[in-house]
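Yeah, one chain of the complex is gone here, protein chain that is, but the others are all in their spots.
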Amino acid sequence: MKQFRFVLGIFIGALLLSLPAAAVTTEVCATCAVKSVKDAVLQASPYDTILVRGGTYLENNIIIDKPLVLLGENAPVIDGQYLAGIVEIKSDSVTLRGFVLQNVGLSYTQDFAAIHIGNSDYFVIADNVLKDVFFGIYVQKSDYGLIHQNTISSQAVEEFNSGNGIHIWHCKNITVTGNHLSRLRDGIYLEFVEESLITDNISTNNIRYGLHFMFSNHDDYYDNVFINNGAGVAVMFSKFINMKRNKFLRNWGTASFGLLLKEIYDAEIEQNLFEENTIGVNIEGTNRINYKNNRFVGNGWAVKFTGGCYANIFTGNDFLSNSFDVSYNTKMNDNLFDHNYWSSYAGYDLDKDGIGDVPYRPVKLFSYIVNRTPETIILLRSLFIDILNFSEKVSPVFTPDDLLDTSPSMKIIND
Amino acid sequence: MIEITGLHKKFGKVEVLDSVSLTIADKGIFAILGPNGSGKTTLIKSILGMVIPQQGEIKIDGEVIKGKYDYRKNIDYLPQIARFPDNITVTELINMIKNLRNRQANDTELIDMFGLEPFLDKKLGNLSGGTKQKVNLVLAFMFDSPLLILDEPTTGLDPVSLLHLKDLIRKEREAGKTILITTHIMDFVETMADEIVFLLEGNIYFKGTVAELKQKSDRNDLEHAIATILSENK
Partner (left out) sequence: MIKVLQYSFYDLIRSRWSYVYFLFYLVLGFALLFLNNSVAKSVITLMNIIIVLTPMIGTIFGVMYFYSSREFTELLLAQPIKRTTIFIGQYLGVSLSLMLSLVIGLGIPFMFYGLWQSAEMANFGLLLLSGSFLTLIFVALAYNIALSNDNKIKGFGYAILVWLFMAVIYDGMFLISLIIFEDYPLDKFTLIATMFNPIDLSRILILLKLDISALLGYTGAIFQKFFGTHAGIFSSLLVLVIWTIIPVYFIARKASKKDF
């Protein structure tokens, strides 16, 4: 036991740097002296460790108001019985690890969460399973936190009576990594979050967004997977965001997209995969964004511009088998497409330098028509439309005539 | 017995048959004569059900033929122009018709008579007009039906085959069949026909024996008799 505590101490110390060596461990189990988590928290002194043994504890509203380490051994279950929130953290330096928290109450006035963190810095929430939650982990005005390898799920059916998996509001320097989120409203929701890192999360089957980003600057999200969410991932009103190596898959449906960008400036979008989304990337009022080495495969629209977008640069991307590669709603163009691979490119490469000798025109007249009158999509792939597209290709009237990839690649760029 | 009453047929504005009534008794050779465009073929095709008249009624053996098809199994027909599918062989054609009729036929005898053996495996598209007409004759005579309708049977035949044809027709008469023939060859009519039906501008101008026609027009040979009729009616 001593050894165990020692290892644990090093581990947590490495994360928090604030755990004093003199801490005491209290055990909680059905046959122990302390039988409930709540009692253990009440009795504990700051920087103590509470070890909860396997079993089911019917508790809610556990308020942690001092720096503590709560460890679950053999996945103890804390069942909130749908009454309220389960754990509320109101102190800096709290660690919660290895629990199963389930059955959070549903409320239309209060944001009940499995774990609620308010004004508390240096928290660690790791290796927990959160089931049947309203909100999963709700963080507000708390900085320097780690949310690691939690599995959060619910049974969300409608937006108005469901909550988000990880909800972060007004925070700085939060790391969200390796979590699995499903069947919630938004998988991860970020609002006014700065300097944070979102990596290796898997967010699927959420009824709204896999990831929802609002008014948050200087954040990075890498290597996440978003599959079959109601509308994909939304990043809005934010600056200096890096989005790399993420996968946006199978977001099919009315007004569905892989990635929605709205009022975003100065972002880097690299090496992402957009596959089988109704709209791969929906772009609205975004400026100075670099799209590099992304793959767009089998989407309805690979990239759809709505609203004024300036100085966006697309290079080295692969556009494979999309119904529409690029769609524009204006004749104006201030964006650059260069050296991408387009599977519907029908040109040739006589000088064998790997670059097509004739420019590719990614905007089809039909995509312009569909933007104007959505019902016309019913004519997709009809002979008449092919003829129409061809004539527009020969002499552009409705589509931007300077929107060209002048050096289309003959080979797929990113394998 | 064929009974035709009040038969009317217009092709567009052209009146081809104008209230034709005619009774053809059983047994014997009946020649249907008339100038070009007098409605001979239309009359024949009406009997066969290939042309559908606007008015009138055709009865064969007391039964109205309109909308029926089964009665045609008692009719053998030789069309005016021998036209066949081009890319099947003579044997295939004969077998096909036999198969469709589902009846016994004496085709080998007829093939022999007209010397068609060397052509049996040839495609019909490669045959000459005369040979096609012989095939046409085989198809028309190979079944033993009580009513025979021959539309210009002599077209394109060589003299030997013509003799064979005459023999065939005589034989059928002796067998007690009814034979309707249209032709322009008066010699043929004179030697063969028991009775003549003369059509003129969609009407029956004359019906009777050759002798009666000669008598009526006061001429000694049939060719002149007909020429007289035609000039009188101009």
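The letters A and B name the chains in turn, as written, and every chain counts its residues from 1.
FYI, a contact is a pair of C-beta atoms (placed from the backbone, for glycine too) under 8 Å apart; a residue touches a chain by one contact, two chains touch by 3 or more.
Here the structure is a predicted model, which means the values were calculated and not measured.
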item: Candidates B:N87, B:T108 or B:T191 - the one touching the absent chain; value: B:N87
item: Among A:I63, A:A311 or A:I385, the residue in touch with the chain that has been omitted; value: A:I385
item: Selected residue (touches chain absent from view) among A:S162, A:T278, A:N317 or A:S409; value: A:T278
item: Interface with the undisplayed chain - residues on chain A; value: 252-256, 276, 278, 298, 300, 321, 323, 369, 372-388
item: Touching residues (missing chain, whole complex) on chain B; value: 11, 45, 48-52, 67, 69-73, 75, 77, 79, 83-88, 96-97, 99-101, 139
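Methods note: only the chains that are shown with their structure count from here on.
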item: Computed distance of Cα centres, chain B from chain A, in Å; value: 89
